[in-house]
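Only a single protein chain was left out; the remaining protein chains are all shown in position.
Take a look at chain A:
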Amino acid sequence: MIVIDPASAVPPFEQLRAQLAQQILDHTLVVGTRLPTIRRLAADLGLAANTVGRAYRELEEAGLIETRRAAGSFVSAAGENARAQAHRAAADYAAVIARTGIGADEALRIVGAALGHRAAPTLTN
C-alpha cells in the first residue's frame, strides 16, 4: 500500500518515491511487477500527474523501475542485479580482509572512508 499524507513536511513526490523504492528493495514489489499508470496512480492518490511522473522518473534513474513505452512501468531487474553485485563485492572484500589480517573495526573504517570518498563528488554536484 502507498499512503500520501498532504500534511507531511515531506513533498508528495518524495513520499511516493520513497515508499515505492522501499517496497522494491524489500521485495514487496518483485521484479516484473507492473506499476499503475501515472494517470491512474495520480487519480488514486489525489496528486497531479506531474508529481507521480517525477517520482517515477527518479525511480527510473535509480534503476529500480523501467518504462516500456506501450506496456507501462515495471519493477526492474537492474536494482536486483546491483544488490547482488554489492553482495559479491562485500564477500570478496571480507576475504581480502581475512587474508591480510586487518581487524574488523579497521575494515569497516576503510569501507566508510571509501563510501564517503565516493559519495562526496555526488553531493557537491
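Definition applied: contacts are C-beta pairs under 8 Å (C-beta built on N, C-alpha and C of every residue); 3 or more make two chains touch, one makes a residue touch a chain; residues count from 1.
In this text, contacts and distances are computed from a predicted model.
Hidden chain, UniProt protein name from the list "aminomethyltransferase", "Putative aldehyde dehydrogenase", "Integral membrane protein" or "Aromatic ring-hydroxylating dioxygenase subunit alpha": "Integral membrane protein".
Touching residues on chain A toward the chain that is not drawn are 1-7, 19-20, 23, 28-29, 33-37, 40-41, 43-47, 72.
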